[in-house]
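Here the complex is missing a single protein chain, while all its other protein chains stay put.
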Amino acid sequence: MAHRWGMAIDLDRCMGCEACVAACHAENNLPVSDPAQAAKGRAVHWIRVDRYYEGEFPEIRVKYMPVLCQQCDEAPCEPVCPVYATYHNPEGLNVQVYNRCVGTRYCGNNCPYSVRFFNWFEPKWTAPLELQHNPDVAIRPGGVMEKCTFCVQRIERVKLDAKAENRPVADGEVQPACVQSCPAEAMVFGDLNDPESKVSRLASSGRATRLLEELGAKPKVFYLQRGK
Amino acid sequence: MFLTGEFSQAEATGRAIEALKAKGFGPQALDMFSTEPVELPPGVLDRPSRMSLMAVAGAVVVCLLAVVFVYYTQRSYRLNTGGMPLFSLWATGVIFYEMAVLGAIGATFVMFLWESGMLRKDHAAPRWKGAEGELALEPGRILLRVRCEPEHFAAVGECLYAAGASRVEKVQNKS
Amino acid sequence: MATAVQIRQDKVREDLWRPLLQTRGRYVVALVLAGLAGAWGLAAWGYQIYEGLGVTGKRRPVMWAFYITSFVFWIGISHAGTLISAILRLTHSRWRKPVTRAAEAITVFALMIGGMFPIIHLGRPWVFYWLLPYPNNRLLWPNFRSPLLWDVTAIFTYLTGSVIYLYLPLIPDVAHLAEHTTGWRHALYRALSLHWTSSDREWHALERAMKLMAGIILAVAVSVHTVVAWDFAMSVAPMWHSTIFGPYFVTGAIFSGIAALLVVLAIVRKTMHLEAYLQPVHFDNLAKLLVLMSLLWFYFTTAEYLTTWYGNEPWEMAVLGARVRGGYAPLFWTMVVCNFVIPFVLLGIQRLRTIRTATISAAAVLVGMWLERFLIVVPTLAHPRLPAAWGTYAPTWVEISICGATFAAMALLYLVFSKLFPIIAVWEYEEHVSNGRI
Partner (left out) sequence: MDRRNFFKIVSTASTGVLTGACGKKLDRYVPLLVAEREIVPGEEVWRPAACGECGAGCGVIVRVMEAERVVERQGDPVRERIATIKKIEGNPLDPVSGGRLCARGQAALQGLYNPDRLRGPLRRVGPKGKAEFAPTSWAEAIAVAAEKLEHVRAKDPSRILFLTGPQAGTRALTIARFLEALGAPPAVTFEISDFPIERKAADLVFGWKGLPVYDLANARYVLGVGADFLGGWASPVFYARQFGHFRQGRADLRGRLTQAESRMSITAQAADLWIPLPPGTEVLFTAAIAHLLLREKLARGPNGVPQQVVQAFEAFDVTRAVRACGVEERRLLRLARELGESERPLVMAGASVVQTNSLESVITAHYLNLLLGNVGKPGGVLPPAPEPIGGRPGFANALALLERTQFVFLDGANPAYTWPASTGVAQKLERVETLVSFAPFLDDSGAYADLLLPDHHMLEATAAIVPAVAPVAAVTLATQFVEPLYETRATEQVLTELAKKMELTFEPATPKNVLASALTEGQTWEEAVRQGGVWAAAGGVEAEQPKPRKTGTRRGEGPTAPALELSAPSFFGDTSQFPYYFHPYPSLQFGDGRAANLPWMQELPDPVSSAMWGLPVEIDPQNAARLGIRTGDLVRVESAHGRLEAPAYVHPAAIPGVISMAIGDGHRHFGRYASNRGANPLSILAPVWEKSTGALALGATRVRITRLASGRLIQFSVSDREQGPWGYR
């Protein structure tokens, strides 16, 4: 059976340390904007930690959650793309085809999670920072959309390895950079089509919810709510 | 061979047409020229038209072509859409509607060219500035041209004069 | 009687042909200014293509802003002509005759300009043709389910229809002009006239085609602006995802279209000295239409905002609040004043309704409708569902230049058009005159 990749994020374990954000930058060659561009709202973080304050001091609490592309099953971003640059891959990922993208940014408007980022300029790195670039991940040209890929390059690598060794992909073997880095092990990645995978079990736990579930986009990222 | 009469009143032209029709010159043999549209009573010089019908036909044909095209293109290279239909009438209905309208517009324009006869100029027409042996179309005047053999010239000319033509000229078939 | 008409008709031709053949200094100045402004806009666009879209003020989450606003605005303006002239034609409004061609020209030009914006707005405009279904060896076709493809087809159809609709009644005039001109003008008019002979077959076909086209164009015009509205309404963004958007946008389009027509007619009347042709009755009737559309617009706006407010959904309230009370409130209330208060007061009271007030109101409506589109596009995008992603937007000189230049482009196109073709359909007006209906 085909894989259907999904993620569970345990908000009870997460403490908002943003290790995932840095990991994503390192893995996916995210450009760093300068302060002027950051001030204009052009900073790119495929995964971000949203934080909201609830209540008033002293009975105030902070709610935070890492938000990345939710890889929706019925993704609002997909049907609106006029050139099929954003489409659904057979393993359930919302894939962005950078080469095909013409930059209408319609997908970005239609994403309720605001996780799509546009390359306002051709990305630049000051030498020798570009030596760090991950050769498995394309540098996106200016004028195209980009977003979290669930580290599709890591998925493919594991699948190739497993194929070479003639064995199925083991649960937990694929780890996107954010999942790998998480010190509190708040993030779990795996195959939702495998009912015994860790992510499937977490997704069916009583604490599992999905972000803006009421919109019916059927996201594949499950948030396990903080316990009481 | 043509015989052309010049009128200044639409009523007179109408009378001439009625008289000519009685003599066996049907609407096919008659051409009326005027700098602005002349309204004749219905039945006097009707020009039957299939423009509306063809517009509808054009709409239907182009719409169907569009459906086939979209259906083909979406299936020629099957992209995974994550459970959403590759071809959906609802999601592409607007396109079919627009293409239907485009078909109607195209058909209308083509039928305009066809029915106006502008595409088949096999005969000379009166010019604004009268050429040799030809009546000029002047503002406010109406020219009625009758296609007839020379042996009928006299009868037709009489008819035109009787209806109130101020002048009648014959034109050789030049082209 | 006949001679009287004759003289009168000569006067019509003289008056309406004069602007074509005589060029005054003021015209040249206007042409140069409009050309320079348009060139500046082109230069700004070139800069934007070279540097990247980052030179605009757009950002995440406000990824659509000035360009899409202008796109909707110009598409709205395009409803000036075709739709209005079609309605007037179908209802046999006799006062339409001096108005239709000016209106139809607005349509064509506004569409051409509006149609540019989706390309200007693209991240990679040099591959805009990927949106078109052209055969290619990789079997790559566009996604026809995307509302943007709907847009492409709708605008293409509308533009084709509008050009034909403008062109058909132009044929007798250019045929006539071809007889009275020499040189390149003669060649141009001759070619455009398609050897029109003024025969009754031609007149019949023209009449029939115009009737049909009026009906068809009405269907396209309504659908075009509905589709533009659906670009927004088909998404899940708060205060975009609304069933009212189709008719709301069509209403707004006709509203702004009438306003544009009024402004253009006022300018044409003044500069071309057509006071005898464009008479107070025309302005009065258009002004009445403007008030009607203003009321309709107000009704739709109220319906939209009141239901949202009463429903009190947090996401929608975020957008509504930002528009009505937040940072966008000055724009919002300016819009209400421009779109409702000014036209309603100035034109609703009969004593105040003059050509001057009609023009002022129309200009106000143009401003208000531009703001309305801006307020639809930007605050919604600035307030997506997850507040952590909220942002603000301010245009840069590039966007202002490009959008401003399109007004110059409109002026330029109109100046050229009025130099080539009579701005009032001569034969229609003559018919009008000879039927003694002046």
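So that you can tell them apart, the chains are marked A, B and C in the order they are listed, and the count of residues begins at 1 in each.
Note that a contact is a pair of C-beta atoms (placed from the backbone, for glycine too) under 8 Å apart; a residue touches a chain by one contact, two chains touch by 3 or more.
What you see is a predicted model; the values in this text were computed from it and never measured.
J.: What chains on display are touched by the one that is not shown?
T.: A, C
J.: Would you indicate which residue among A:D12, A:E156 or A:E213 is in contact with the undisplayed chain?
T.: A:D12
J.: I need the residue numbers on subunit C that touch the omitted chain, in ascending order.
T.: Residue positions of subunit C that touch the missing chain: 309, 312, 314, 317-318, 320-322, 325-326, 383, 387-392.
J.: Mind listing the subunit A residues that contact the chain we can't see here?
T.: 10, 12-19, 21-23, 25-27, 32-35, 38-39, 43, 45, 48-54, 56-58, 60-64, 126-135, 158, 170-175, 177, 180-186, 224, 227
Quick note on the criterion: only the chains that are shown with their structure count from here on.
J.: How big is the gap, in whole Å, between where the Cα atoms of subunit A centre and where those of subunit C centre?
T.: One centre to the other, that is 43 Å.
J.: When the centre of a chain is set as the mean of its C-alpha atoms, what distance in Å lies between subunit A and subunit B?
T.: Here the centre of subunit B sits 64 Å away from the centre of subunit A.
J.: If you look at subunit C, which of its residues touch at least two other chains?
T.: Counting only residues that touch two or more other chains, subunit C contributes 140, 145, 147, 149.
J.: Going by the contact rule already set, what residues in subunit A reach two or more other chains?
T.: Residue numbers touching two or more other chains: 79, 84.
J.: Would you tell me which residues of subunit C are touching subunit B in their complex?
T.: My answer: residues 2, 5-6, 9-10, 133, 138-141, 144-145, 147, 149-150, 153-154, 156-157, 160-161, 164, 168, 176, 179-180, 194-209, 212-213, 216, 219-220, 223, 227, 230, 427, 430-431, 434.
J.: Flag every residue of subunit A that touches subunit C in the complex, lowest number first.
T.: 37, 40-42, 48, 50-52, 67, 76, 79-84, 100-106, 108-110, 112-114, 116-122, 141-145, 211-212, 215, 217
J.: In the complex of these two chains, what residues of subunit B are touching subunit C?
T.: 8, 31-38, 45, 47, 49, 51-52, 55, 69-70, 73-74, 76-77, 84, 88, 91-92, 94-95, 97-99, 101-102, 104-106, 108-109, 111-113, 115-118, 121, 125-129, 137, 139-140
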